[in-house]
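What you see is the complex with one protein chain gone and the rest in place.
Chain IDs A and B follow the sequence of writing; residue 1 opens each chain.
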Amino acid sequence: MSIFIQIFLNSLETGGIYALAALGIILIFRTSNTTNYAQGAISMFNAFVATYILIGTNLPVYIVAILGMLSAFVVGVLVDRIVISKTQNMDPVSKQIITLGLLMIFLGLAPMLFGTDPIQFPRFIYGSLTILGATISYNAILNIVVVIILVSFLFYMLQRSKWGLSIRATASNEVVARMMGIPTSIVTMTSWAIAAALGTLSALMLAPSTSVSISMMDGVQIIAFLSCVLGGFQTFHGPVIAAYIIGFASNFISYYISSIWSDPILYILILVVILFKPNGLFGKKMVKKV
Amino acid sequence: MSNETVKSKDLVLKIEDLSIAFGGLKAVDSLSFEIKEKEIFGLIGPNGAGKTTVFNCITQFYKPDQGKVLFKGNNGEIENLVGQKTHEIISKGLVRTFQNIELIKELSVIDNLLIGSHIEFKASVLSQLLRLPKARKEEEVLRKKAEEILKYMDLYDIKDQLVGGQPYGILKRIELARTLMCNPKLIILDEPAAGLNEAETIALIEKVRDIRDRYNCSILLVEHDMKFVSDLCDRVCAISFGKFLAIGTPEEIQNNEKVQIAYLGKEEDYA
Partner (left out) sequence: MKKKDNKLVMWYKNKKPYSSYILFGIILSVLPILVELKALKYSYLTTIASILIYSIVGLGLNILLGYSGLISLGTAGFMGLGTYLSAYLTADLNLPFELALLISIAVPILVGILTGLVSLRIEGFYLAIATLAISEIFRKVFVEFEVVTNGFSGKKADYPTLLGFIELGRNGTFILIVAILVVIMIITYNLINSYTGRAFLTMRGSESAAKAMGINIYKYRLLSFAITVAYAGLGGVLYMHFVKYTYPDTWTLLLSLNILAAIVIGGIRSIPGTILGSFVVFGVPDLILKRLPIIGQFDGLAYIFNGVLIVLVVLFYPTGLIHVKEKFKRKNTKLQKEEGSYSE
């Protein structure tokens, strides 16, 4: 029983990390109409930046994390201004190829600037406590809580603020939104910036267990996409919930079935679910106008 | 002449109680009409009346919520098209054009026509990869057919030019030419005269009549240009908000009170 609780608690943390990454993907997907394949690499890049800041300045970890997210924010803005804004009228496939190009650029920049050796990034807070026989670290609790607060805050802003309304309008129909006077290019820019920041936080939460390395976000990246596939691309909350579901599934499969094959099993399970629910668990079927 | 007295053996298409709703909005509401063989039939209605939606329901691009689309195909049998897959429709003898002109920019004019006879190509993938005689032969035969149609439609001179970059009037003609490749029994034209100038429109009217005679087919079209519809169509069906208004000759329709109100009536109808 205590193992069950242990896995349950771990899953909350894993799910949260996945949720941040997935939210980044769906935010860009719904506002720029493209899957951003560079998300993981940009997150990894800024995780390196944060780590270097930490090594260079010895500031407290959480401040460094915020600085890392700020750096990500800037990177996101730059990427949008220099590249993405020029693709506004392109078809989705071309846009995706551009993000693949960006992925390669960041995968090349990272080892060039930061070297190929993994480096350590510490937890935000040390120590642990025991609940019902299961041990959970304070760091994990912090991560779980931070993600819930952050995601809730973002959803609140999406529903209640002017910015959120702009995002939802652009996501629904970019051309009409623009005609209504919504500055969609700014909406796109903030989406890329926020997505980068979310991804970086995700990476930094992951960092203590995987170290900061070039390939650190590879697994999370795939799960982020699969969360959107499973949760459906038509809503913002779908991928987030799906991310938690996958987090749970991943940990339970890993423990109870096989830890080596947990990823393949997970991927195949998700693809099977899609067979029955092609638009995702929360997706709606869109009728295409002919 | 009312619909009911027309014998079914003269009919090529019969729509019965066709309905489709999007969300809460009923786009087409219990629509019924019939099209005879060798008839040029027009569908008119104010903007937003649901005309293209009707086309999409007939051609199975949309699946209607209720109703039947009875079509007498190339094999002479009457079938209900509802529930069939979109790509199966053309093999029955029903082909359409699109409001937005769906041609392939990267292909030449003649290649775009060859797409129109896709269903006639039977060679296996292997045969095509190795360019075996069977594949070469059917390509040759169908290419000749395409050239004949291009000559008929005055497009032969540009047959090897890319479709991308051609003027609008030419594009419309190419799309029309494409429909002829499959020996259709019914051609559905979605706003064929849109964007054409007066000379082109007159030429189009003559051409559509000629196509009907030459190919022994019926034509169903939707258009906003009332003069075009009156000059060309044998019978017209008027709809408004997806509902049937009236059916008859162009003259009868123009003088029909309900139609006049729908087109020119209360202020709100303009929204």
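The rule we apply is simple: contacts are C-beta pairs under 8 Å (C-beta built on N, C-alpha and C of every residue); 3 or more make two chains touch, one makes a residue touch a chain.
Here the structure is a predicted model, which is why all the values come from computation and not from measurement.
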**Report entry** Displayed chains contacted by the hidden chain, counting the whole assembly
**Finding:** A, B
Report summary line: By the document's definition of touch, the residue of A:I98, A:A197 or A:I241 touching the omitted chain is A:I98
Report summary line: Contact with the hidden chain, among A:V74, A:L107 or A:L165, goes to A:L107
Report summary line: Of A:P60, A:P183 or A:P264, the residue that touches the missing chain is A:P264
Query raised in the report: On chain B, what residues meet the omitted chain?
Result: 59, 61, 85-91, 95-96, 98, 102-107, 111, 114-116, 118-119, 121, 123, 125, 128-131, 135, 139, 161-162, 164-165, 178, 182
Report summary line: Even though one chain is not shown, chain A touches it at residues 35, 37, 83, 86-87, 90-94, 96-98, 100-112, 116, 218, 222, 225-226, 229, 260-261, 263-264, 267-268, 270-272, 274-275, 278-279, 290
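Here is the rule we go by: only the chains that are shown with their structure count from here on.
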Query raised in the report: CA centre of chain A versus CA centre of chain B: separation in Å?
Result: 47
